[in-house]
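This is the structure, below, for whatever I ask next.
All protein chains of the complex are present and in place, except for one that has been dropped.
So, chain A:
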């Protein structure tokens, strides 16, 4: 089943879906394994696996640190692919790769997408690859039936949103605010207005990310978005309290 369809079906049974994020190799693949286990056990619907990159331009301090330390401790792209294959084989939920374009470019875009398909990855989030620069990637994603997830920002005009939606697949990732990952987002009237604009521009499911860290945040999004994306919050939790704290945290989100 196509990712968008699968998410719509899941969404028909839940008020909101949860997507979580982690940086591969940070603090270790063993910890990643445990965290993913806890996430799946506690009802996470989609997991975004970030392949670390040395120049994570769009990320905030916590995720930069995770990227840097994962690379410093020897995490390679091959390790990430092997680990993702293991997770996709073990758990039923969709796994996505999130990374920067150079990781695909250096590997060979066709080879990378082919490999991703082979190991059961369902889609990609590449924050530094606008559709204008991603022709080859978009074409290959279609060929391999992988979702090339597009990103909306509060600064995107209606026209721009329609263009992005035209290239989008799986769902649309709506960045909740300006800035980088990790700081708090205010859910005010202008945010509602933004989400309404997003909804108007596409029929794809909407995921909302950046600064979502609590049950209150998820509740605010319920009924407005299809997926809530928890990023920095779990990385911080693992850092402060260890992998075992992730289960109860996820269970308490909705």
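In this section, contacts are C-beta pairs under 8 Å (C-beta built on N, C-alpha and C of every residue); 3 or more make two chains touch, one makes a residue touch a chain; residues count from 1.
As a working rule, contacts and distances are computed from a predicted model.
For the chain that does not appear here, its UniProt entry gives the protein name "Tryptophan synthase beta chain", which is one of "Branched-chain amino acid ABC transporter, permease protein, putative", "Oxidase", "Formylmethanofuran dehydrogenase subunit C" or "Tryptophan synthase beta chain". Taking the complete complex into account, A:101 is the one of A:101, A:171 or A:249 that touches the chain left out. Considering the full assembly, A:54 is the residue among A:54, A:73, A:90 or A:222 that touches the omitted chain.
Screening A:166, A:179 or A:248 against the full complex identifies A:179 as the residue touching the chain left out. Set against the missing chain, the residues A:34, A:128 or A:239 yield one that touches it, A:128. Taking the complete complex into account, residues 53-58, 60, 64-65, 68, 71, 76-77, 100-103, 105-107, 127-130, 132-133, 151-157, 160, 164, 175, 178-180 of chain A touch the chain not shown.
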